[in-house]
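A single protein chain has been omitted from the complex, and every remaining protein chain is retained in its original position.
Moving on to subunit A:
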Amino acid sequence: MKRISVNEITEGMVLAKPVVGSGGNILLGEGTELRTTLISRLRNWGVPFVVIQSQEGEITEEKITASLDTKRQEVERVFEQVKNHPLMAIIYEATKEHFGKAS
């Protein structure tokens, strides 16, 4: 899935997450296929972006933000040689905490 601006929607894209109104009500459900009428309705509602299902072979946000476990292991490896440096230690701690919090 990926998050795109309403301006980037083309007909036939499918919602990967529901579109939720300001009151928390679901305006369009997950799996809705976006046709012209719905796209203009989204614009009228002032929805800034939607999350859609990705097409095959696309580079998507899952690829950009790999799984947290993988990230935590990678961080240890990347910092192995430098984490004793006082400034690098600050970056190391902040990064570790960032991936801890995100879970």
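By our rule, a contact is a pair of C-beta atoms (placed from the backbone, for glycine too) under 8 Å apart; a residue touches a chain by one contact, two chains touch by 3 or more; residues count from 1.
One rule holds in what follows: contacts and distances are computed from a predicted model.
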Chain excluded from display, named as in UniProt, from "ABC transporter permease", "Anaerobic glycerol-3-phosphate dehydrogenase subunit B", "Transketolase" or "HDOD domain-containing protein": "HDOD domain-containing protein"
Where the unshown chain meets subunit A, residue by residue: 2-5, 7-8, 48-49, 58-61, 63-66, 71, 74-75, 77-82, 85, 87-88, 90-95, 97-98, 102
